[in-house]
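One chain of protein is taken out of this complex; the other chains stay put.
Our next item is chain A:
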Amino acid sequence: MTSAQETGGDVRLTGISKTYGSFTAVHPLDLTVPQGSFFALLGASGCGKTTTLRMIAGLEEPSSGTVHLGDQDVTALPPYKRPVNTVFQSYALFPHLDIFENVAFGLRRRGIKSVKNQVGDMLDLVQLGEQARKKPHQLSGGQQQRVAVARALINHPKVLLLDEPLGALDLKLRRQMQLELKRIQTEVGITFVHVTHDQEEAMTMADTVAVMNGGRVEQLGAPADLYENPRTTFVANFLGTSNFIEAEIQAGAARSGDDLVLKAGDCKLTLPAARCGGPATTGGKVLVGVRPEKISLTHADDAGQIPEGRNRITGRIADSSFIGVSTQYVVHSPVCPSFEVYAQNVERDTRLVPGAEVVLHWNPAHTFGLDAAQSLLAGTTGSAGVEKVEEDASA
């Protein structure tokens, strides 16, 4: 998937940073995007993801560091000399040119005379062959978006940069375009670097996701890996939802394959040592995290039926909301004031209503441990966390 036989289209950022006066938008950053991969930069606005993208495109000059495309150092090259094309957030289609000329723009600038067939093929690829002679403002948002993609792709860039390309579309169209973009990427095999604040979009489309926060990459990895093994509370909260329990290590693990035994309140929890991001010494504090959908909910009366070896916590249901495929519960527990649990709506237990005493239990393998010395709430507002992160960034 991401293995690079040749480095022709690798994007290599080395120690790249960007400062505006006293504000650091991007802290020195090393990043390699392998040839042919679909790479997402994910984060709330103001986290430096767009600045990073613009430095690859050449629209922003890095304060330090270098940008390599394959073996070529392009740091000093102006945008029009870089083999890179961008799909802009607002598409930036030329309003005075029709769709055909918009798509042909890059070819014409490179002195290619016979553009008719190429443009025709490209418009067919994005299913806009009929609209060739219309002006951009006559098209719908989704169509404009496809023109923007076609206009960039026709140049066969080494890297295609996408700056929140789906931000202006409504939900349904966005889902459709996500699949469409993924299909095009597989078809043309060009490296895509995609900037987005939508964690679902990043996870659906990308092979590799880099989660950015405050001008730094918090964590980088495959979507499933990021989701299952977040290494910071920011990642744990920004990608999906997480429950955290503050716990103390009671017994360290002798070998790395072993489990740690933790104590939180009067509950005993086990955590695979390999999944502990904090200090794994006895007496050390860790944040125990677990995803809401990994948890099973059993009425306190049936507590005896819970198999041995599972992590368990007792609590009382404070709230429940039915959302179709699942029911979301908020459970008050002595170790965690509001524990979120998502239960699939199969064989619903009618006793599970607000006020009911319950036992929460899950497979210890789904537990992850984080360093306790960080905010529980980092990234909690998720994709709606614009204000918070901007405050952080300006602080």
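To be clear about the criterion, a contact is a pair of C-beta atoms (placed from the backbone, for glycine too) under 8 Å apart; a residue touches a chain by one contact, two chains touch by 3 or more; residues count from 1.
Throughout what follows, contacts and distances are computed from a predicted model.
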Exercise. The complex has one chain missing from view, so what does its UniProt entry call it, picking from "ABC transporter permease", "Electron transfer flavoprotein subunit beta", "Cell division protein FtsX" or "ATP phosphoribosyltransferase"?
Worked result: "ABC transporter permease"
For this session: Using the definition of touch stated at the top, determine which of A:Gly21, A:Pro95 or A:Gly283 touches the missing chain.
Result: A:Pro95
Problem set entry | Residue of A:Thr86, A:Gln144, A:Ser333 or A:Thr367 in touch with the missing chain, whole complex considered | A:Thr86
Seminar exercise, completed: Across the whole complex, the chain not displayed is touched by chain A residues 57-59, 78-81, 84-86, 88, 90, 92-96, 105-106, 109-110, 135, 151-152, 155, 171, 198-200, 240-241, 323, 382-384
